[in-house]
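In this view, the complex is presented without one of its protein chains, the others remaining in place.
In order of appearance the chains are A, B and C, and numbering begins at 1 in each one.
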Amino acid sequence: MTEIKLTPLPIDVTYCVNAVMSPAAGGIDVFIGTVRDQTKQKKVLRLEFEAYEKMAISEMEKIAASAFAKWPLLKVLLHHRTGVLEVGEVPVVIAVAAAHRDAAFEACRYIIDTLKQTVPIWKKEVFEDGEVWVAAHP
Amino acid sequence: MTEIKLTPLPIDVTYCVNAVMSPAAGGIDVFIGTVRDQTKQKKVLRLEFEAYEKMAISEMEKIAASAFAKWPLLKVLLHHRTGVLEVGEVPVVIAVAAAHRDAAFEACRYIIDTLKQTVPIWKKEVFEDGEVWVAAHP
Amino acid sequence: MKIKVIAFGVAREIFGSGTIETELYTDASVGTLRNLLEQKYPRLGQLASYMVAVNSEYAEPHVVLAANDEVAVIPPVSGG
Partner (left out) sequence: MKIKVIAFGVAREIFGSGTIETELYTDASVGTLRNLLEQKYPRLGQLASYMVAVNSEYAEPHVVLAANDEVAVIPPVSGG
């Protein structure tokens, strides 16, 4: 079971955890990204996320399929926010259920690492004195 | 910040996640143990957890302190159940917040792995035709 | 042929629009489009990197474009 969602509304972490619960599961690993109040010692006011929605969803589906191919998993959930997020809000939740915890941990880590490399979503950091698209420039 | 709890009541996963949220956090990793419906192809009816409470808490505190010494962490939470748990219930939740996700993932994994080696908590698997203390016998 | 190019993030700001149209000869490749865009928008070539997607799939420079393809400029992603 894979559940993927790109949403302008707050991500419901409790829903995400419950969605991957299963009688066959022994371990669930959940990664929750949160908006930090600073980056490289500079105060962050908010983040703005933009997505190429159709492709972002298909890339997230590819990552989930590849995780299922690599590890014996039961359920994978990926929810990603779009729009303006304040400090402390949650841009991303990844939840992975497996019979054994090794697979859950490794797959969850793989999914967030790969998402950050391949999924067409962009974030702009907004500071008091300007803003910058993360990773855009060398 | 470390929060450790041994409890006969259901663990509130939402509370656990919120407890480690922090404006300085960029990533939270949460491990949720769940009671599987089988072990080695045998149907499990329920688990019974017993703890040497005082020592279990001091061993969990040692693990958290050692995780803080190994990784740059912001908050660590460990909640562990005692008593009778049905299939699908949650014996353990570990939540780790850090500025960066590497530390959160590695510390969460370390904490559950070490907990399973050193914390004086025991589980008995109850089957249709008997019961067994997990790991007790060679 | 006319190719419509959609752009996101910093690329959208460089183009000054989320969609631009550009004229390409028939059977032009992704590589040709990249050269053309970098000439027209020099700041694109100054990015850390960027990819082109054709019909929602990352496309290498040798991929040949057709008039109705959905072509997108993908600056370095930073989700999560």
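The criterion applied here is as follows: a residue touches a chain if its C-beta (ideal position, glycine included) is under 8 Å from a C-beta of that chain, and two chains touch if they have at least 3 such contacts.
Since this is a predicted model, take the numbers as computed values, not measurements.
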item	value
Chains in view that touch the one left out, judged over the entire complex	B
Absent-chain contact - pick from B:K43, B:K70, B:H100 or B:K116	B:K116
Contact footprint on chain B, counting only the chain that is left out	33, 49-52, 54-56, 58, 80, 91-92, 112, 115-124, 133-138
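We adopt the following convention: only the chains that are shown with their structure count from here on.
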item	value
Geometric centre distance via CA averages, chain C-chain A, whole Å	26
Geometric centre distance via CA averages, chain C-chain B, whole Å	48
Set of chain B residues in contact with two or more other chains	none
Chain C residues counted as touching two or more neighbouring chains	none
